[in-house]
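Excluded from the complex is one protein chain; the other protein chains are retained at their positions.
Then we have chain A:
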Amino acid sequence: MKKVPEEYISRELFDTVQVYIITKPELQNKLITVTAMGKKLIGCPVCIEHKKYSRNALLFNLGLVCDARTKTCALEPIVKKLSGYLTTLELESGFISNEESKQKLLPIMSTLLEELNATGACTLPIDESNTINLKLIEQRRDPLIVQEYDVPVFTQCKDHFIKSQWDLTTQQILAYIDGFRHIQKISAEADVELNLVRIAVQNLLYYGVVTLVSIFQYSNVYCTTPTVQSLIDDRSIQEECLNYVTKKGQKRACLRDVFQLYCGLTPGTTVRDLCSRYSQQLQRVDERRLIQYGLMKALIRRLQKYPVKVTRDERSRPPRLYTGCHSYDEICCKTGMSYKELDERLENDPNIIVCWK
């Protein structure tokens, strides 16, 4: 057995976990992670059967050892890939069973350890014709489903990204992502099919390149969340916010004005109301960017309207959209009505009540 570095695995540890390293046939080619004595071992045992080997089979396992507390999900694909490569190498040129080439294993393992720890990627030249490339991929959470009425907004400056690295669909819609156009609009203006836009944006969401906010209208209602206090507590958020919301070409807005504006957002108050009540504070502040920043950082949240048909009439059809599950945003997007039209239609119906949340 070869170990790099030599002393990291004790004799006792190896004896204890031996059964998980060189395993019974049933466990071969499976990724095995075992935790023992403060260490975690990740390996993938391989068995190659052939007459040429003593005992008619060669069993080997290249594993990684970490501290027991490490999160090792990202290392698993690397271990699997390595086991595949070594298997191929052995079958093609007897790399492992050959005494000479076997010596190369130690330096390869050293390089692997050093480079993975340093940069998260490594290149292992095996011989003239073979090189193994490995990279640690960060695991991310599943993104939310993107709806047609969601608005994607870049979390960093758009120009930071090398556009040619993205797929064609994403490249085509990038210009239309401005933090105000919703998915349906982007699809129409960029002339890309709706579901493709949704998938492309979901992909951007996965990598944290964009985040989703709701459609902006002056009739929207917002309210503060407990996170709004972070504007007072956190210096970096203050800086970022004031830079973001100040009108172009104006002197930077002051914290008090901006905080007052956010606190001025309450249930029942529309953005239009805010603009008329706080016109002095809005002299140096762009209200659209104020709302956008507030939503991105969860300083405020949008209150959506949900119509519910509380009908008493048994004979009428059950409501399809007015069930309390679909917001005005969604209904307007799907039916093509404007807010005003929907409002007028529903206000005249005594059976419909509206909930805000």
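The working rule: contacts are C-beta pairs under 8 Å (C-beta built on N, C-alpha and C of every residue); 3 or more make two chains touch, one makes a residue touch a chain; residues count from 1.
Throughout what follows, contacts and distances are computed from a predicted model.
> What name does the UniProt record list for the absent chain among "Notchless protein homolog 1", "Presenilin", "GATOR complex protein NPRL3" or "Geranylgeranyl transferase type-2 subunit beta"?
"GATOR complex protein NPRL3"
> Which parts of chain A are in contact with the chain that was left out?
12, 15-16, 19-20, 24-37, 46-48, 77, 80-85, 87-88, 91, 142-145, 147, 150, 195, 198-199, 223-226, 228-229, 232-233, 235, 238-239, 242, 252-257, 259-260, 262-263, 266-268, 298, 301, 306, 308-310, 319, 323-327, 330, 334, 353-357
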